[in-house]
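Omission of a single protein chain aside, the complex is shown with its protein chains in their original locations.
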Amino acid sequence: MLNIKNVTKRFGNLVAVNNVSLHIDEGEVVGLIGPNGAGKTTLINVICGVYKADSGKVEFNGVDITNKEPYEICKVGISRTYQIPQPFPDMTAVNNVAVAVLGRRDVANMSFGDALLDASHFLQFVGLLSKRDVLARDLTLYEQRALELARALATLPKLLIIDEAMAGLNPTESLRAIRLINRARDEFNLTILWVEHVMKIIMETADRVLVLHYGEKIAEGSPEEISRDTRVIEAYLGEKYALR
Amino acid sequence: MVRIEHKRARIIIRFKNSKYEWTIEPRYWRNPLIAVVALVLAPLLIRDYPNLLTLLTTAYIYMLICIPQSWQTVGTGRLNFGPQFFVGLGGYTAGLLSIHYGFGPLQTLPVVILISLAFAALFSPLTIIAGGLYFSLITLLLPLVFLEFTYVYSGIFRGETGISGIAPLINLGTIRLNYVVLCYISLFMTLVYMLLIDKILRSRWGVLYGAINDNENAANMMGVNINKLKVTCYIASSVLVGIAGWFIAHYFGTFAGVTYLPFTMLIKVLLISMLGGRAQIYGVAAGAFFVVFLEDALRSLGAIHYWIFPIILLVFLFALPEGLWGIYRKHKYREYYPTMRVRKR
Partner (left out) sequence: MLPQVVVYTFILGSLYLLVSLGFSLISGVLRVFNLGYGIVFALAAYLTWMCMRDFGLGLIPSIILMVAFQLGITYAMYRGIILRYFEREEILLTALILVANIVEQAVNYKYPIIAGVSIPTTLAPGTLDILGVAIPKQLIIAAIVGLIFTTLFVIFFLKSKFGLITRAISQDPQSSLLMGANVTRFFGYACLLSVIPPIVCTLLVAPVWAIDPFMGSSFLMTAIPISILGSLGNLRGSIISSYIIGFVHSIVSFAFNPRFMGLAALVVVIAVLVFKPEGITRSESLW
C-alpha cells in the first residue's frame, strides 16, 4: 500500500532522515519506534507532504506522492494526527470535524448542514457528541486528542498515521484511547502507522515494528524479534518494557 | 426538477442535486427587516438636506470598502493594511477613462473590474509567500507607493488636485432627485455586498475560510486547498473594493489620490472594521455610520478636528472590546469570532 524508497531529508547540515525505505501492506498495524530525535516525526512529515524529500520516492497504492501538496495527499487517502493537538481553536468541535468532511474528495456539492450531520457521526464515534458545541480550545487534552482522531477519520482515509497519541494521558485515558483506535481500525478498515514511545502498546497491537535511530532504520520485524535485537537494545540502553 | 418543501419553519428548495434552505422564523428576519426598512425610508425623509444625503452615501461607500475587507481578513488569515489601494485603482481608472475617452459610468465599470482583477491577481501570491506581519507591512506600503507614483506622473494623474470632470453616475434633471437616487443606488450596492458576503461566510466556504484563519497548516493537512481559497478570496474582495472606487469617482465627479490613499484613509477603514466589531459584517454598518457622522460633527470645530477625531476613535477602540455591534448583541459562545493572529505565521 505505502511504499517508501530511499527517502532522505536534510535540514542544513543535519540529516534527519537518512536513506529510509519501508513498506506497509493493507490492513497492517505497523509501529514506528525509536529514541527521541530519531526522525520519526520528520519521516511522517515527509510522507504527508509538509516537508519535501531531498531524495527518494514515496508511493501510495501505485501513485507517486513524493512532492505533492499536503491537501492532495489527504485526498489520496492518508490522514494523520498530531503529537500536540492542533485543532481550530476558535471553532466548535463539530465545526472542526466539518472542515475535515468538506475536505474529502467525494463531497462535490455537500451543503454545510449535511457536513455538520456527517461530522456529528464521527464525533459520536469518538464519544464527543455531548461536546459538539464546545470551542476546541476549551476541551481537555484527552478530548482534544479524540477530536484529532475524529477529524482524521472524517477524511475517510485508507492509511492513518498516529503520532504519539498517548503522550500526556494517564493510564485510564490511555486505555480508552487504545480501545478507541482499535474500534476505529475495525470499523473503518484502516491501515495504521503508529509512532509511539510507550512500548507496551506497540508490542501488543502492532503486527510489525520498525526502529529508527539517528534517521536510519536499524531494525524491522515482529515485536518479539525487535525486543531481542541487540542493536535496538543498545539504542534504547536501559529502556525496560514488558511483553504482554 | 425543482421541489419546494416547507418544514419546521424552513424552506428547502431542491434543484437537481443541490439543496438550498432558508430559515423563516420571525426572530431571524424581524430585526434585519426593520433595519432595512429604516434605511430604505431614510433618503426620502432627508431629501431636503443634500449634505445629509451625501453623508449617508459616504457612509455606504465606506461600507462598500470595509465589508469585503472583513471577508478578506478571515478568508486569507492575514490583516491587509492597504485596502485603499484598490479604491485608488478603481477611482483613477474610472476617472482617466472618463475624461480622456468620454466613457460613461456603465462603460468604465467593466474596465475597472478587469484592471482590479489584473492587479489583484498580480498581488495575490503575497497571500501565499508572505505571512502575518510581513503581509501586513507590504500591503501597508502599497497604497503609499501608488501615491508616490501618481505624484511622479502628475501629468497623467493630475497630482494633488486630482482628476475632475468625471461623468456623473446618473443625471435625472434636478439635483435633489440625483442625490436621492444615488443614495438609493449606494444603499442597494451595500445590501448586495452584505448579503453576498454573509451568505458566503455562513456556507461551507465560510467554515473553510475560518479554518484557514485559525490554523492554515492543519487545514492544509485535512484536504482543504488553502492556496486556491486564499487567492480567490483576495482577488474577489479586491475587485469588490475596486468597484467601490469606481462608485466614488462617478459620484463625486472628481478623484484625487491624496484623499483616498494615505494613512488617514487607512485609519478610517481600519477603525470602521474594528469599531464595528472585528470581521462582523453587520457591525461594519454601525461602525461606518459612527465614523462618518462623527467626523462630520467634529468638522465644525475647525482645524483642531484633525487630531481630536483620532483621539475619540482611540478612546472608543479601548472602551468597546467587542465594538459597537457588541452593544447590540453579545456574540454567542459557539459563534465563530475570529482571532486575528498578525504576528504568528
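By letter and in written order, the chains are A and B; residue numbering begins at 1 in each of them.
Quick note on the criterion: contacts are C-beta pairs under 8 Å (C-beta built on N, C-alpha and C of every residue); 3 or more make two chains touch, one makes a residue touch a chain.
Small disclaimer: the values here were computed from a predicted structure and weren't measured.
J.: For the full complex, can you list every visible chain touched by the one that's not shown?
T.: Those shown chains that the absent chain touches are B.
J.: Of the residues B:V37, B:V152 or B:V192, which one touches the chain left out of the display?
T.: Residue touching the chain left out of view: B:V152.
J.: Hey, which of B:F188, B:Y306 or B:Y333 is the one touching the hidden chain?
T.: Answer from the full complex: B:Y306 touches the omitted chain.
J.: Out of B:L271, B:A288 or B:L324, point to the residue that touches the absent chain in the complete complex.
T.: B:L271
J.: Among the options B:I46, B:L191 or B:V342, which residue touches the chain absent from this view?
T.: Touches the omitted chain: B:V342.
J.: Footprint of the hidden chain on chain B, which residues?
T.: So the residues of chain B touching the unseen chain are 79, 81, 125-126, 129-131, 133-134, 136-138, 140-142, 144-145, 148-149, 151-152, 263-264, 266-267, 270-271, 274, 278, 303-304, 306-307, 310-311, 313-314, 317-318, 340-343.
One rule holds in what follows: only the chains that are shown with their structure count from here on.
J.: Would you kindly tell me how far, in whole Å, the mean C-alpha position of chain B lies from that of chain A?
T.: Taking the average C-alpha coordinate of chain A and of chain B, the gap between them is 43 Å.
J.: Within their complex, state which residues of chain A touch chain B.
T.: Going through chain A, the ones touching chain B are 48, 50, 69-71, 74-75, 79-80, 82, 86-92, 95, 98-100, 102-105, 109-115, 133-135, 151, 155.
J.: Can you list the chain B residues touching chain A in their complex?
T.: Per the stated touch rule, the residues are 17-19, 21, 202-204, 206-208, 210-211, 213-215, 217-227, 333-334, 336-339.
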